[in-house]
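Removed from the display is one protein chain of the complex; every other protein chain stays in position.
Up next is subunit A:
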Amino acid sequence: MTQSNEPAIVIRGMNKYYEAFHALRDIDLTVEQGERIVICGPSGSGKSTLIRCINRLEEHQSGDIVVLGTSLDDNVANIDGVRREVGMVFQHFNLFPHMTVLENCALAPMLVRKWSRARAEEMAMQYLEKVQIPEQAEKFPGQLSGGQQQRVAIARALSMQPKVLLFDEPTSALDPEMISEVLDVMVSLAKEGMTMLCVTHEMGFARQVADRVIFMDRGEIIEQNAPEEFFGNPQNERTQKFLSQILGH
């Protein structure tokens, strides 16, 4: 389906409306395979909406979104195909509370990839080890701390062996002391070459791993650049204001 040098995600002239509200305006964005992108911007700027369009949790009204060579349109097979290859990690974890940690991770590989339970659980255990909580495999999400739940959510996304991972403010709902355990996992994924799009306010993470930082405001991409340039020499007035607000204290 995708060639090795083909971009992972191509978005061209994409617009998204909520009724009369113009949420995303003429978005053009190309993400290469293995690229790590951090999206930041003020609240309500459309960052989450943008990455939610990439796996069709939100429908766009005009323009094209092509993910790993598959165009996102009204074809259910295309939507399912994209979701199989694109994992997502949510702000509020969204684990399945009626299943154990292991079942959360093994469910989709069994149902969607048609793996046997043994194979799916073996793979799931590998990813739980990667996020450093294999000992919690038989517990239920409600019995874990926020940081542990978010790491399980990352393992659940990884268990489908996705080619692209989307992170929607993964540390915003966590207590401060749990943020680093989640960021550590994300950093190690980035180092292994996973294609990642992260909506986050963790600017330290952006400096450390991002290939490109994108600033959004009022539904538009205002500025994008490599982290050194982006933080050291922001071009747009709104970017400067935003950065001075979040880095200023």
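FYI, contacts are C-beta pairs under 8 Å (C-beta built on N, C-alpha and C of every residue); 3 or more make two chains touch, one makes a residue touch a chain; residues count from 1.
Operating definition for what follows: contacts and distances are computed from a predicted model.
Among the names given as "ATP synthase subunit c", "Sulfide dehydrogenase subunit alpha", "ABC transporter permease subunit" or "Cytochrome bd-I ubiquinol oxidase subunit 1 apoprotein", UniProt records the absent chain under the name "ABC transporter permease subunit". Only one of A:L107, A:V187 or A:L243 touches the chain withheld from this view, namely A:L107. Of A:S62, A:Q143 or A:Q235, it is A:Q143 that touches the chain left out of the display. The residue touching the chain not shown here, chosen from A:M160, A:I179, A:M194 or A:I214, is A:M160. Interface residues of subunit A facing the missing partner chain: 55, 57, 76, 80, 83-84, 86-88, 90, 92-98, 100, 103, 107-108, 110-112, 116-117, 139-146, 149, 153, 156-157, 160, 173.
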